[in-house]
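Every protein chain but one is kept in place in this view of the complex.
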Amino acid sequence: MAEHQGQVRTYGVIFVVLIALTGLTVWLGSIDLGEWHTPVGLAVAATKAVLIVLFFMHMLHGPRLTWAIAGTTLLFLAILLLLTLTDYLSRDWPTGRVRGEMETSSAQFFL
Amino acid sequence: MSTVIAEPSSRPAEPASKPVNYLNVQFGVRSWLLTTDHKRIAILYLISITVMFFLGSLAIVPVRLQLLKPDNDLLDADTYNKMFTMHGVVMVFFFIIPGIPAVLGNFLLPMMLGAKDLAFPKLNLLSWYVYLLGGAFSLYAMIAGGVDTGWTFYTPYSTRSSHTNVIPVGLGAFTAGFSSILTGLNFLVTTHKMRAPGLTWFRLPLFVWAMYATSIIILLGTPVVAVTILMLAIERIFQVGVFDPALGGDPLLFQHLFWFYSHPAVYIMILPAMGVVTEIVPCFSRKNIYGYKFIAFSSLAIALLGFLVWGHHMFVSGQSVYLGMIFSILSFLVAVPSAIKVFNWTATLYKGSVSFETPMLFAFGFIGLFTIGGLTGMFLATLGTDVHLHDTYFVIAHFHFIMVGGVVMAYMGGLHFWWPKMTGRMYSEFWGRIAAMLIFIGFILTFLPQFVVGHLGMPRRYFQYAPEFQVHNVMSTAGASILGVGYFLPLIYLIGSLAYGPKASSNPWKATGLEWQTPSPPPTENFPVTPVVTREPYRYSEEVPVGY
Amino acid sequence: MFAQIPLLPEQASTHASAVDSLLTFIVTVCGFFAVLIGVLLVTFAIRYRRRTANDLPKPVASSLKLELTWSLIPLAFMMVFFVWGVQLYFSWARPPDDVMEVHVVGRQWMWKMQHMGGQREINQLHVPVGRAVKLSMISEDVIHSFFVPAFRVHMDVLPGRYTTLWFQATKPGRYHLFCSQYCGTNHAKMIGEVIVMERDEYQTWLSQGVDGSPASEGRKLFMKLQCSTCHNSDSSARGPLLEGIFQNNVTLENGATVRIDETYLRESILYPDAKVVAGFKPIMPSYLGQVNEEEVLQLISFIKSLQHGQTPPRTENADPPLNPVLEKKKGKSP
Partner (left out) sequence: MDTKSPPLAHHFATLKQQHETATLGMWMFLVTELMLFGGLFLAYTVYRVRNPAEFAIASKHLNIWFGGINTVVLLTSSLTMALGVYWAQTGKRNLLTVGLVLTALLGVTFLVIKGFEYYGDYVENLMPGLAFDDAEWHELGVRPERVKMFLIIYYMMTGIHALHLIIGIAIIGLLAFWAHRGHYTPAYYYPIEVGGLYWHFVDVIWVFLLPLLYLAGVRH
């Protein structure tokens, strides 16, 4: 693994950013963003995760294969989540059958 | 003729004195139980999987006998339910899923790659112990009174209603899952990092491609079913709702999570089988495989698309009908790469030099039965017809054509094909052919009538049934007894060959793979000198390929 | 001997003939491909069998055209299966407007049916020929599945949620009813019969042994449980008036809107706190465990039938049912 100048400083900066983002999450948690509450919380979390993966886990300068692995995993995770959620969100679309138990619309997820 | 695809592989002359190989390098129980040699681990797996196969077969004997008469009372309902559940659990989790990868894959993958071992030999040994642990949990459950949920563990029956050993069996499946994760991980890393010099991706044998695709599925799917079983166990133990509607849950979520793994698991079973057949067919046609890249990429396509079709198990479950539509069309798409493979195998025979040794007979059996199994899948992927055929014996027949007619046929073919390499002995060709034909005939007789009785409306998991279904069930039971003889024969003549079989040469079939370039049985680190590969696989002839 | 082996199931519903046409089509196409592959395998195996031990055939290059041909032609057929299958699936999922409804409750290990006219049956379902029948189904315990092979229809019966299945019988007779989703010990005994009758016979059958329609049974229950203590037309009523509300939209305490359907009514009877109508307090007690699934269906039928001014009068001198939690709270407070 190639060494990089000022790696310690990079780690320090990333760490400070991570802590700041944690503070931000907790602070945002007390603010009513309406339906954006969860997406914003998850976006901050995703940012933190990306920073950790890219820098602490060295993916940024890692082999392409690592990127491919990460991408594949996220793709299949998305398949699992999206196809299953499709069921819950479209189960009650009209076909004339008796409506199922779930009345919540997709928008309510983010309330 | 002998084709050498590895240039400097100076073929080791077989000296008169006993050559050192992986079998005789060390003796004693310790040397086996603590081995990290992938070939020895493969043998350990072979033994344990064979035991599991016969246990699973034994469990179905009383079931088939019970079904001889419509209102038979040979078994009571509970015993019947426990028997078919054990048959399903043992066969699925402890035989078919690990079968080809853990035995043939373990033995062959490093050799086909020109490597000395798998990337993580200790992990490989660990996977066998984890497998044994899982098996122990399941056997405990069997002895302690059995389990009656069916291998699918559907909630809320499994969490609320069943009074049997759901947890130990769930734990067994959970544990066995981690065993296959370790194997899959090992295969992926080995394929990426341990290939011999010159062995580029498109020079890999197609068995390796198949194992690679299988391993991807194992890695992505198995953990999901593991955590699902965990949730099921927690709901059952604490009576806190995850899936049970009375506790606020949704039973369909269990089905989604379960089939997200268990449908791709079908491809975990069939892809290695396809890989085996892809090795056998060109060898006994003495010709290059037709459409190498199409077969290679169709394996990957199956791995990807296989994850997109799980909902076709749920067409009448109350899932969204719109999602049903999506799953239906995706299910048709996954049929295309399978069709590509069948056509390519057939085309490989064209203008070949076809011979009919035992492995090739099994391969023919595989192609025929798999084709029927695949085509009957069309009826189940089509929404309108699945509404009728769902959960009937039609489904039973369909997946047995794939899993038994397909996977077990290929497993037997592969075992016979590489038996000389694994043991250094030849088995009786005569008995081999008899067994192959008995299995084929027995299989057809067992499962063909089940398509009919399923269409007539006989639901699965019925211990007594309407009288008009009797003829078909009697035929099935008759076929199953032939099938049983067919499976028992190899046990005898293969074991017999260890003592009485003639010594096998390093390449008895005159095949091209790297594994045939080393003595039979191979030495501990597989190759005396690391081979260098300079050309694509399946080059039986020096001539340049000609078009149609 | 072979003449005695049954090969095809009876066709006794409008759906059955539609499914059978599609089945025939798929059998034809798949049969063609199976035979094609079989013939090719056998022909090649014989024609190109090894003749001398040292045969060494020339290698054959693969052809993109050929690969595409044998990928795309099956795919084209499959798309036909798909589109045809979807049509049937939607007709299976979408009952016609003019249907005769029957309530079905599944439990380990029996089927309980209740007709709108009040007739109740166990493991039998009498229906007239030529009339669309819609089953509203729910399970009391685990998942079951309502399967009538002669009608080529199938639908899972879930606990906690209504599912529906409809069919229109075309031929009088007695047909198997199976539970096809494994449900425990006597799964194989959870069987029954669907008895299809000519219309006049069916009318005769209807006139025998009527217990009272679900709606009238529901009315009795409604009175027995003293629902009208709160659900009445007084301006000070503690619960919403239930007259003519079915299929209306209603605003909840939290501002959301729900349509009043069977599932909402069931939830409100068993879990009244879940979706409280705006302007009312969550004081209604849960009837979970006090009414079974059949009775819930009866109450729902009654509420569906309830028109303006039909709410039964309050029973005199009856204490209203109270939310146990509130009771407890009252007890706790000094």
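We call the chains A, B and C, going by the order they appear; numbering starts again at 1 in every chain.
By our rule, a residue touches a chain if its C-beta (ideal position, glycine included) is under 8 Å from a C-beta of that chain, and two chains touch if they have at least 3 such contacts.
Since the structure is predicted, the reported quantities are computational estimates derived from the model, not experimental observations.
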Check your understanding: What chains on display are touched by the one that is not shown?
Key -> A, B, C
Study note, to complete from the structure: Contact with the hidden chain, among B:227, B:485, B:498 or B:529, goes to B:227
**Study point:** Among B:117, B:279 or B:391, residue touching the chain not depicted
**Key:** B:117
**Study point:** Residues belonging to chain B that touch the chain removed from view
**Key:** 115-121, 181, 185-186, 188-189, 192-194, 219-224, 226-228, 230-231, 234, 238-242, 247-250, 253, 256-257, 525, 530
Point to revise | Hidden partner chain, residues of chain C it touches | key: 253-254, 271, 273-274, 276, 282, 323, 325, 328-329
Study note, to complete from the structure: Even though one chain is not shown, chain A touches it at residues 1, 3, 7-8, 11-12, 14-15, 18-19, 22, 25-26, 28-33, 37-38, 41-42, 44-46, 48-49, 52-53, 55-58, 63, 65-66, 69-70, 72-73, 76-77, 80-81, 84-85, 88-89, 101-102, 104, 106, 108-109, 111
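In the analysis below, only the chains that are shown with their structure count from here on.
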Check your understanding: Taking every chain's C-alpha mean, which one sits closest to the mean of all protein C-alpha atoms?
Key -> B
Practice item. State, to the nearest whole Å, the distance from the C-alpha centre of chain B to the C-alpha centre of chain C. Key: 37
Practice item. Enumerate the residues of chain C that touch no fewer than two other chains. Key: 90, 93, 160-161, 163
Exercise for review: Would you please write down the residue numbers of chain A that are in contact with two or more other chains?
Suggested key: 95, 97, 100-101
Point to revise | Residue ranges of chain B touching chain C (in the complex, touch as defined) | key: 1, 77-78, 81, 148-150, 152, 154, 156-157, 160-162, 244-246, 251-252, 285-288, 290-294, 315-318, 321, 324-325, 328-329, 332-333, 335-336, 339-340, 342-344, 346-347, 349-356, 364, 367-368, 371-372, 375-376, 378-379, 381-388, 390-392, 452, 455-457, 459-466, 468, 471-472, 539-541, 543-548
Check your understanding: Mind pulling up the chain B residues that touch chain A in the complex?
Key -> 192, 216, 220, 224, 245, 250, 252-253, 256-257, 260, 307-308, 310-311, 318-323, 326-327
Check your understanding: Inside the complex, what are the residues of chain C that reach chain B?
Key -> 4-9, 18-19, 22-23, 26, 29-30, 33-34, 37-38, 40-41, 44-45, 48-51, 54-63, 66-67, 70-71, 74-75, 78-79, 81-82, 84-90, 92-93, 108, 141-143, 145, 147, 149-150, 152-156, 158-161, 163, 176, 178-189
